[in-house]
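Complex shown without one protein chain; remaining protein chains in place.
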Amino acid sequence: MESQIHKPDKIWIYLAIFVALMALLVATVAAASFDLGRANTPVALIIAVIKALLVILFFMHVRHSSRLTWVFVAAGFLWLSLLLCLTMTDYASR
Amino acid sequence: MSDLTAPIDHPPLVAHQFDDLQQQTEADTLGMWVFLGTEVLFFGGLICGYLVYRHLYFDAWRQGSEITNGFRFLGISSGAWNTAVLLTSSLTVAVAVRAAQMGSRAVLLWMLAITWVLGAAFLGIKAAEYTHEYHEGVMPGMTTFHPDEEVTAQLTKAAAADQRELGALIQRFRMYWVFYFFMTGVHAVHMLIGLGLFAFLFIQAARNRFTPQKHAPVELMGLYWHFVDLVWIFLFPLLYLVR
Partner (left out) sequence: MTSIPYIPAYEPPATYLNIRHTVASWLLTKDHKRIAILYMISITLFFAVGGFAAVFMRLQLLTPHSTLVEAETYNKLFTLHGVIMVFFFLVPSIPVTLGNFLVPLMIGARDLAFPRINLASWYLFMAGGTLTLSAIILGGLDTGWTFYTPYSSTFSNTHVVLAIMGIFLAGFSSIFTGLNFIITIHKMRCPGMTWFRLPLFIWSTYATSIIYVLATPVLAITLTLVGLERILGIGIFDPNLGGDPILFQHLFWFYSHPAVYIMILPGMGVISELIPAFSRKQVFGYNFVAFSSLAIAILGFVVWAHHMFVAGISLYSGLVFSMLSFLVAIPSAIKVFNWTATLYKGSISLETPMLYALGFIGLFTIGGLTGLFLATLGLDMHVHDTYFVIAHFHYIMVGGAVMAYMGGIHFWWPKMTGRLYNDMWGRVAAVITFLGFNLTFFPQFILGYLGMPRRYYAYAPEFQVYNVMSTAGASILAVGYCLPLIYLLWSLRWGAKAPNNPFRATGLEWQTSSPPPTDNFAKTPLVTQEPYSYHTMEPQGV
């Protein structure tokens, strides 16, 4: 019984994650107000990925979850990247 | 005949096909994750189209996102406000799930209510944006101008030599708005569904239906809410912050 049903997280963990998410939001808005040249998009997306990881791991409890859940989560994003990358092989080389 | 009936010692709260509550909870949670994987690919088709046209028509994307990001409250773009609203609602959902795990009904009810209000606030801000964009004249099907006024001006002169070229510029600009409205629209539909689900959860919680042992609906709909938040985390830089 104990394997899946974990103890509730400490409340300060949620608050810390929330503060981090807000800080990242400020960072992404701030970064967008400067012209970073070609780094603009990568910076915005890296911040988005970090935010997403925080939500998935902490708010969605994936860090406590079984390996199977990790696989399912990864599969969704892996397949999305297949769709995007292989489609772009066409458009990037036209 | 008795051997054909369901096992007599079947535990309460557990559907007949499961052996025990743990199996049921694990199956429910994994089922939700598979569904969210499906949702990733559902939005994925849109993101793929977005990426292709962003690649082809980057200038139009930049011009469009400047308009989107230019709608501000207190000097901060409405997109950033909305991101903040959704991130806060994710916090309240996480606390709601924790409250359900610990069996504190009052906290659960408060958190569900706050989440619902935040979700509604998100849609309100979104509606204000849409209204603004309607007045700007960029709704799909009615975009006839280009942010570069010279382009629009020249195009109205019937004699312009490169009519086709100028028309193409407007078409590209229009394509940004198609994706902007479609992506945010599909996301808003998910938000509406989320509001319905959370209203349902609130009623169930008020009727004391959840216990620390059995509160799968709170966990599952919490996952759904976080997912909708995740989508927005990506939509914000993709649509508002194109540089």
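When the chains are written out, they are named A and B in that same order, and each has its own residue count from 1.
As a convention for this text, a contact is a pair of C-beta atoms (placed from the backbone, for glycine too) under 8 Å apart; a residue touches a chain by one contact, two chains touch by 3 or more.
Treat the numbers as computed from the prediction; the structure is a model and nothing was measured.
*Asks:* Using the whole complex, pick out the displayed chains that touch the missing one.
*Replies:* A, B
*Asks:* Any idea which of B:R54, B:R174 or B:H215 touches the chain not displayed?
*Replies:* The single option touching the absent chain is B:R174.
*Asks:* Extract the touching residues of chain A with respect to the undisplayed chain.
*Replies:* Here the touching residues of chain A are 68, 75-76, 79, 82-83, 86-87, 89-91, 93-94.
*Asks:* Could you pull out which residues of chain B are in touch with the chain that's been left out?
*Replies:* 1, 3-7, 15-19, 23, 26-27, 30-31, 34-35, 37-39, 41-46, 48-49, 52-53, 56-57, 140-141, 168, 171-172, 174-175, 178, 182, 186
Please note the rule applied: only the chains that are shown with their structure count from here on.
*Asks:* Just give me the whole-number Å value for how far the CA centre of chain A lies from that of chain B.
*Replies:* 15
*Asks:* Which positions of chain B touch chain A when the two form their complex?
*Replies:* 22, 25-26, 29-30, 33-34, 36-38, 40-41, 44-45, 47-48, 51-52, 55-56, 69, 76-77, 80, 83-84, 87-88, 90-91, 93-95, 98, 101-102, 222-223, 226-227, 229-230, 233-234, 236-237, 240-243
*Asks:* Provide the residue numbers of chain A that touch chain B in the complex, in ascending order.
*Replies:* Touch residues, chain A against chain B: 1, 3-5, 8-9, 11, 14-15, 17-18, 21-22, 25, 28-29, 32, 35-36, 40-41, 44-45, 47-48, 51-52, 55-56, 58-60, 65-66, 68-69, 72-73, 75-77, 79-80, 83-84, 87-88, 91-92.
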